[in-house]
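The other protein chains are all here in position, but one chain of the complex has been omitted.
Should a chain be cited, it is by its letter among A and B, assigned in written order, with residues numbered from 1 in that chain.
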Amino acid sequence: MKLSGYGCIFGMGLQNSMVYRADFFLSLFSCLFPVIMQVYLWTALYRVGAADTSGYTYEQMILYTLLAGITSRIVSTGFELEVAQDIKEGGLNKYLVKPVNYAGYYFARFLGGKAAPVGFLLAVTAAVLAGASAVLQIRVEPLRWVLYGVSVILALALNFSLFFAIALLGFWLTEIRQLFGTISIVVMVISGGVFPLDIFGPAAAVLSAVLPFGYTTQFCVNIVSGRLGMQEIGTGFLVQLAWIALFTALHTVMWKRGTRRYTAVGG
Amino acid sequence: MAVIEAEQLCKQFRYSTKAKGLQGTLHNLFERQKLTKTAVDRISFSVEEGEAVGLLGPNGAGKTTTLKMLSGILYPTSGTVRVNGFIPWERRPEYQRQFAIVMGQKSQLWPDLPAVDTFELNRRIYRIDPEEYRRTLAELTDLLDVGPLLQVQVRRLSLGERMKMELIAALLHRPAILYLDEPTIGLDILSQRAIRDFLRYYNQQTKTTILLTSHYTADIEAICPRSIIINHGRVVFDGPLAQVSEVFGHKKLISLRSRQDLDPQVLASLGLVREFTSNTALMEVERDQLESCLQQLLGRLPVMDLDVKDIPIEEGIAYFYQRSGEAAQ
Partner (left out) sequence: MKKRMDCLRRYLGLLGLFARYSLMEQMEYRVNFAAGIAVECGYMLIKLMYAFLILQAGVSLNGLTSWEMLMCVGTYILITGLFMSMYPNFCLLSFSVRDGSLDMLLTKPVNTQFLVTLRKLDFGMPIPNVLCGVALIVYGWQGAGLAVTVTGIVGFVLLCMTGLFLTYCLFLIPELLSFWFVSNSGVHQLSEAVRDFDNVPMNVYPKWLQRLGIFVLPVFVITNFPTLYVARKLSVPMTIWAFAAAALVFALQRLVWKKALRRYTSANG
């Protein structure tokens, strides 16, 4: 299939995400809530001087909370349910007979579904950060914003390949669908989407540097918050690329094995 | 006494359209056009106790929607229905214990458990006396010949076996009225026949009122002495199915095979030629010209085989489907 074909699928993804207009705005709105909750929690804890946060200042922590809420939303997926459904109920057949790469199809649709929310989120981000930096008096170099953008693009690819591999587990675990909601939340948390993981001690800091999850959110956010030096940022990019390659290889193998094993459940 | 009485029953669905392409989507984000589709349009009919009535109609004619309103699944837009004095969509337990619905496309069985577990659940839901339950279950499994399959997980059963289990699940509480929506859809010929035979027997033995929709004329012919044809949401025919072809009662079909090749022009002078190969033909003639036509055919042609038939029921049905379609437009 030609690139224009994937472009068309991208367009369909975009349309789909907007047809469900109420959903679209509500889910954007709902990502605000945990951020509000955390801001209040940190404000309360810092006010009584009780937060032991391994070097995060109040301003850094609030900035982290805001940005992590948005970033984790940008990279979040949601197609895994559909993929597993296809596997379980035989919907895969219609892709197997088409000259289309299934992973490519979903990646195009995933990006298409992202375009509108991300556009909107970027506007929100700009507004929030303008407000926050005025209130908290934080200054961020423009270069770091550019690097943040690059890291988010890589994070999107990484999160896609990660969740696609998880979705393909549906070949072996037929009822896995019920777990996706939970899995994605857990991944979000160990990605640093709620708290920066390094506040939970040195062990957590090491884990977040070694495991792939941190590179979908925490790494991106810490580029902006200034916790990372330029050299660390460079290494981070390489690690992101390495994980993308690894998970792509993994889901390619899983796809091959899975389709071989796949028996369509007839109606 | 009429068990089911429907009057001016009407159901409309509202839906919104979406214009094509991205532009349409953007437009849709702010404004949607609401459309109304009339699935059932002022239908009136009544069914007597113990009757077996077939509902016929093309796809989207409103048969299933009608059944769903009769069983209280859907609220009608307007009109009235009384079934044994109950208004179905009030969904009173007293009414719900009097009927059952079986849908070929929808299952009430728990797929991962043996069918007998669903039966036990239904026993409790319908509050069936254990002794009576045991007797009914034995009788039904015997009639449908599924005794050894009761302990098998439903998802491991064949489609035909599954439908038999659906029927048992529906009949355990001995409903007075049985609604069936495409009960033989997708089944092989043997299973179709088994279900058909069972339903006819059951209707005759227990005097259970049956209302059945099906795309298979054979189902209706076997089970239902009376049929109602619905099209575009309206009743267009009500009576014995055999009468459907009476609109063509003045016509007959002659199929013939000759020893030599036939001359189409000779045939055309005798009647309407429907099908033609070198030495066989199917002709349609007026009944009052049948005799002379036959004489001429036998006299002028080396006929090897000849058969005179009525116009098949399907054609009568198709006629009603089409005619009401035109009338609606």
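Please note the rule applied: contacts are C-beta pairs under 8 Å (C-beta built on N, C-alpha and C of every residue); 3 or more make two chains touch, one makes a residue touch a chain.
This one's a predicted model, so the numbers in the text were calculated from it and none came from an experiment.
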According to the contact rule at the top, which chains on display are touched by the left-out chain?
A, B
Looking at A:Met37, A:Ala203 or A:Met230, which residue reaches the missing chain?
A:Met37
Option touching the unshown chain, where B:Ile101, B:Ala194, B:Met283 or B:Ile313 are the choices:
B:Ile101
Given B:Gly72, B:Gly160 or B:Gly316, the one touching the chain that is not displayed:
B:Gly72
Residue of B:Glu5, B:Glu120 or B:Asp238 touching the missing chain in the full complex
B:Glu120
On chain A, where is the contact patch with the chain that was removed from view?
20, 22-27, 29-34, 37, 40-41, 44-45, 48, 50-52, 173-176, 178-179, 182-183, 185-186, 189, 194-195, 200
Residues of chain B in contact with the chain that isn't shown?
13, 64, 68, 71-75, 91, 93-94, 96-97, 99-101, 103, 105-108, 110, 112-113, 117, 120-121, 124-127
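One rule holds in what follows: only the chains that are shown with their structure count from here on.
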Chain A and chain B: spacing of chain centres that average the CA atoms, whole Å
51
